[in-house]
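All protein chains but one are shown in place.
Chains here go by letter, A, B and C, matching the order in which they are written, and residues are numbered from 1 within each.
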Amino acid sequence: MKQFILLVLACVIPATAHAQTWQVPTAAERCPSKWGADDTRGSANHMKPESVLKATRLIKTGEVIEIGQVLNAAMPFFGTRRFDVTTKRTFMNDGSNRRGSNEELVVGEMGQIGTQFDGFAHQTHEGSLYNCVKLDDIATRNGFTKFGIEKVGSLITRGVLIDVAALKGVEMLPDAYEITPADLQQALARQKLTLQPGDAVLIHTGWSRLWAKDNARYVKSCPGIGVAAAAWLAKQDPMLVGADNWPVEVAPNPDTQLSLPVHQFMLVVSGIHLLENLKLDELAAERVHEFALVVQPLKMQGFTGSTVAPIAIR
Amino acid sequence: MKQFILLVLACVIPATAHAQTWQVPTAAERCPSKWGADDTRGSANHMKPESVLKATRLIKTGEVIEIGQVLNAAMPFFGTRRFDVTTKRTFMNDGSNRRGSNEELVVGEMGQIGTQFDGFAHQTHEGSLYNCVKLDDIATRNGFTKFGIEKVGSLITRGVLIDVAALKGVEMLPDAYEITPADLQQALARQKLTLQPGDAVLIHTGWSRLWAKDNARYVKSCPGIGVAAAAWLAKQDPMLVGADNWPVEVAPNPDTQLSLPVHQFMLVVSGIHLLENLKLDELAAERVHEFALVVQPLKMQGFTGSTVAPIAIR
Amino acid sequence: MKQFILLVLACVIPATAHAQTWQVPTAAERCPSKWGADDTRGSANHMKPESVLKATRLIKTGEVIEIGQVLNAAMPFFGTRRFDVTTKRTFMNDGSNRRGSNEELVVGEMGQIGTQFDGFAHQTHEGSLYNCVKLDDIATRNGFTKFGIEKVGSLITRGVLIDVAALKGVEMLPDAYEITPADLQQALARQKLTLQPGDAVLIHTGWSRLWAKDNARYVKSCPGIGVAAAAWLAKQDPMLVGADNWPVEVAPNPDTQLSLPVHQFMLVVSGIHLLENLKLDELAAERVHEFALVVQPLKMQGFTGSTVAPIAIR
Partner (left out) sequence: MKQFILLVLACVIPATAHAQTWQVPTAAERCPSKWGADDTRGSANHMKPESVLKATRLIKTGEVIEIGQVLNAAMPFFGTRRFDVTTKRTFMNDGSNRRGSNEELVVGEMGQIGTQFDGFAHQTHEGSLYNCVKLDDIATRNGFTKFGIEKVGSLITRGVLIDVAALKGVEMLPDAYEITPADLQQALARQKLTLQPGDAVLIHTGWSRLWAKDNARYVKSCPGIGVAAAAWLAKQDPMLVGADNWPVEVAPNPDTQLSLPVHQFMLVVSGIHLLENLKLDELAAERVHEFALVVQPLKMQGFTGSTVAPIAIR
């Protein structure tokens, strides 16, 4: 294991110190996006009746496997985010039927906690979003007038699990391990699967074993795809890319000059949705590598993302 | 129309004033539930691989029709509930890639706003819930230790729209109109459909035409099923019952002594989930009466319900 | 009364349309402030043992008159601000003494609601604050690293009520009436009082008669000081300037090109604290024009202001 880590580090440390390994493409290079200058849906354009039918055909037994984590105060939070729940004073309604009611008040970043789906208002490069839309043109005190998560709708498509942990023969990839294009390709070959345009690609790192058990370690770093793997995935033209870690990508990036570059590459440059903090242990354990993926982002107007409770069906 | 209302009123006003039209069954009468004394899933017990396969077989074109409302400050709120969104100060991360991040803080009753799914911790009779569980035994300051909505999971089943508004030849049923068993039966006959155990039964009243247009009227009263219709529906053994109004049931109840008795009948007595504030206009307009219903309650631990974004697929 | 308004309008409408009546002084003109380039306290520098002793000497009877409004959901709110209170589920503690506890959760802009005290992090001109400090240098996701309201401390000083409503012989000045330097001077002369450096100057407009009675009108406009009166007051070197309206100043400004210029003049240019939404009816009715003023801003770290409950003592 130690040898394996050293090998990895040897690969990712840049030969020349301070040479930046990735730069955000210029506006001229990245805009308009491949979906057109006015496009706001990005990779969700793949969601069509055909993708639903393709997913439906993968359903053989009807078994549902949940891939969303439970939302509670014990889960890991990034930065100052929170999910605080207050049970309101129980109240009795008027009426001879003595009906009592209960409900709870939530305070939290409902777009960015738990298992969550990222939209295009979430990330910028120099105040510029997907398709070079300017942040100041769409930001209001109560949300964003473009790219709101309520526009995405339910996504149903073929899901493919790429089990990189299994490929490496470990239960959990090491902290800050960068998944490479070769890792993805070898894992797919091992699983005898190929990606198709419009797939939901889910990457198993094993990192969710730390969820609610060692939250400090969970959010401090994580294994995940690097820029090269992200670029290769983007070429496969997926509907979304997800993982069982907090940012999908490796963190911190091996190039320490870069702050979560895959977030920018996927959301700002490529218009590809991310699905974070998945719970993929059951899919991995049962070797469910191909399935129907169903995820329903909440219709929260103008949001940067949505906490979700996705499932795989086989 | 006026004649129609008068006719209805003639039916529902009890002959003898002050005679209570419905009483909550005693603990001995209603417990244990038909699913067993320890059951906590109620009608969600119908969710099995078979219900998924049955729903899947109804998918012909792959077309998705959204039946959830958009969550924003313009929607109607019941009582003091709210959905307040604050865009946080935009922040720039460290790093040469100049990555900006956006997110929003939500304050709201996330279990009980917008299109929402009701669990069994939501309602009581004299401090007693489904299967005669005592409220004080399961209530904590931060949720409920039993019946939490995180246990329900995604529901996928045959969905049936019962279009009562169409049966009556109106776009919207009158305020406080009580839907009767005969209404439901005649609407089904007109649609040439019968209910099956495990169905998701959605009732179209047309009331959502007021959504975000006349919120005061939307929440003041509504057409919906009365106790008799609820009892008939419960006998059909559904997975859930929903409607395009705020409480599924008629409000106020024609028996003014009763406070939302169908809530108690469904959630406390019968263990049947409710799905409120649906947007059914598109299904009704296109006469989509049978479909695959997919709803993913959030996995919010210990909650009384969950805001959702369900879909119908045909 | 009508004549009076016309007269006023004649005074305040600029002779030349579109000629801007006030411009924010340049950085070179306004910085450093008169308290020095590194000063963060502004007018609160007047708070010293001497001001306490001066105030103490004004206490003759010991009678306390409250000049703060009650905080509740019925009060007027500016924009999207709120004060939402949720009584938490009552809980019983362990122990043979059967001790129950109650508490409430608040969601609100506690720095900027109700009767409230404004600090210097609240307002900017082109991203520049008091003493030309740059907003981006002191703003964090959870407050401001400079000018935080926790640094101000309790203020105790001579308070002077300037009753402009009484001067004009009305209970309430008209909507959007601009109080002029002459109004202030005549009112003081009528009250046989002069201002002294370090005074808390409170201006009675009568506008708080609308508080919780006609909130829509209360926040839509208000009578208050214009730029000229603000400039005259600043020359008198007060510890703070307050009024019984929401922005102290006239709103909208008669020069419709300007957005609350007195806020900028007082907080950004002059470093003078504001005290808004006061309840001055009792002081006015009893003709208490000189008194000890006591106000205790909360010690909320990094805040732009603080809701307060000030008093006058005579």
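In this text, contacts are C-beta pairs under 8 Å (C-beta built on N, C-alpha and C of every residue); 3 or more make two chains touch, one makes a residue touch a chain.
Model, not experiment: these values are computed from the prediction.
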item: Omitted chain's touching partners, listed by label; value: A, B, C
item: Touching the absent chain when the full complex is considered, from C:Cys31, C:Leu105 or C:Leu193; value: C:Leu105
item: Residue in contact with the excluded chain [from C:Val24, C:Cys132, C:Val170 or C:Val219]; value: C:Val24
item: Chain A residues touching the omitted chain (full complex); value: 80, 82, 84, 88-89, 91, 107, 139, 141
item: Absent chain, residues of chain B that touch it; value: 79-80, 86-90, 105, 107, 141-142
item: Touching residues (missing chain, whole complex) on chain C; value: 20, 22-24, 47-53, 56, 59, 61-64, 66, 68-73, 81, 85-88, 90, 93-112, 114-115, 121-127, 135, 139-144, 150, 153-154, 156, 257-261, 263-264, 294-305, 307-311, 313
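Convention: only the chains that are shown with their structure count from here on.
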item: Size of the rotation, in steps of 5 degrees, that lays the CA trace of chain B over chain C; value: 180
item: Intercentroid distance (Cα basis), chain B paired with chain A, Å; value: 30
item: Geometric centre distance via CA averages, chain C-chain A, whole Å; value: 47
item: For chain A, residues contacting two or more additional chains; value: 86-88, 90, 105, 107, 141-142
